[in-house]
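What you see is the complex with one protein chain gone and the rest in place.
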């Protein structure tokens, strides 16, 4: 399989996820089974204490995990989230990096994980960890 | 406890969650142990197939669940999400309603749930169910 | 569909789950989409403080949830657990009752829940709640 095509397909899909643009997310790296998305903790994605809303952190982690699954599937696939579980490890501020990864590939289901890291004033922290299940669906 | 004050406190907190405004969410009902948030599936919160992004559905469910926990706590409390698990039941389109509820109140931890329903062309569907843990923190 | 056959099939399957006998569990009620399993918190299923081990509580909840899914499927089906999440609400002592229920039926995946209740000295407590995903597999 030509991974360049996979990469192009994932970039095209990401560009259609308006939610990603709304929260200022960027797709920065695509490897087989591993996808990285970044986003700033900007003023419009906060919770009441001024940290990133849990849903903002979740959104980039979920997309990174989903695309990591997609990167292992045939060219005509899509994936949807079946279920996702996230643990929050620290308040998220500054700039976020979500790294999605495939734990177990499969044709019927793909088990995925993601870690979210924040960098603020030069300090890098592990702010969330996700574990979930993606399902391949016809494109 | 004067529940009017609790309600005012939750409304003030919600107003500070810029993420809720970004995705067009409204806080529509607050009862003790049960909070409802609604939001339209508008053009800027989608995934690649035109359905609500999983992170958008998660965001309103997480806030509804968190505020249902807060509604059972003393006046000077805040809550943060410890961990949340969501199962997606159907693609979300139209208008969404997230109903957060307390499963087990507590001073150290509050176990919560939420259900998200969509209404599209008059048809109501159960689109997601969430189970998670909130932690009271000093305001 | 003749539900008597479904019930017989579930009882036969349960009888083959040696883990259920090992922990003293009984299958007490089967309805469509709802199955109840009970078990005593006996001396050989404890954790270090004398409460039921989390894995014992999980085991009856997982089986109850799985059989609730099976009760909604065609006669030649089996189910396996894809993933399960459990929140513990209180220490489990006395006698346990796990009630599994279908949240969302489906041919590809079945979303399930379960609640575990303890009764000790006449006091009934909600000790755990489970949310998970079952997958139908050929028998």
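First chain written, first letter: the chains are A, B and C, and each begins at residue 1.
One rule holds in what follows: a contact is a pair of C-beta atoms (placed from the backbone, for glycine too) under 8 Å apart; a residue touches a chain by one contact, two chains touch by 3 or more.
Please read all numbers here as calculations on a predicted model, not as lab measurements.
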{"item": "Contacting the left-out chain in the complete assembly, out of A:6, A:22, A:48 or A:133", "value": "A:133"}
{"item": "Touch residues of subunit C, complete complex, unshown partner", "value": "13-14, 16-23, 43-49, 53-56, 58-60, 62-63, 78, 80-88, 91"}
{"item": "Absent chain, residues of subunit B that touch it", "value": "82-83, 85, 108-109, 111, 133, 135"}
{"item": "Interface with the undisplayed chain - residues on subunit A", "value": "85, 87, 89-90, 103-104, 111, 113, 126, 129, 131, 133"}
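Please note the rule applied: only the chains that are shown with their structure count from here on.
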{"item": "Longest centre-to-centre distance from subunit C, chain (CA-based)", "value": "A"}
{"item": "Separation of subunit A from subunit B, taking each centre as the mean of its C-alpha atoms, in whole Å", "value": "21"}
{"item": "In subunit C, residues with contacts to at least two other chains", "value": "85, 111, 133"}
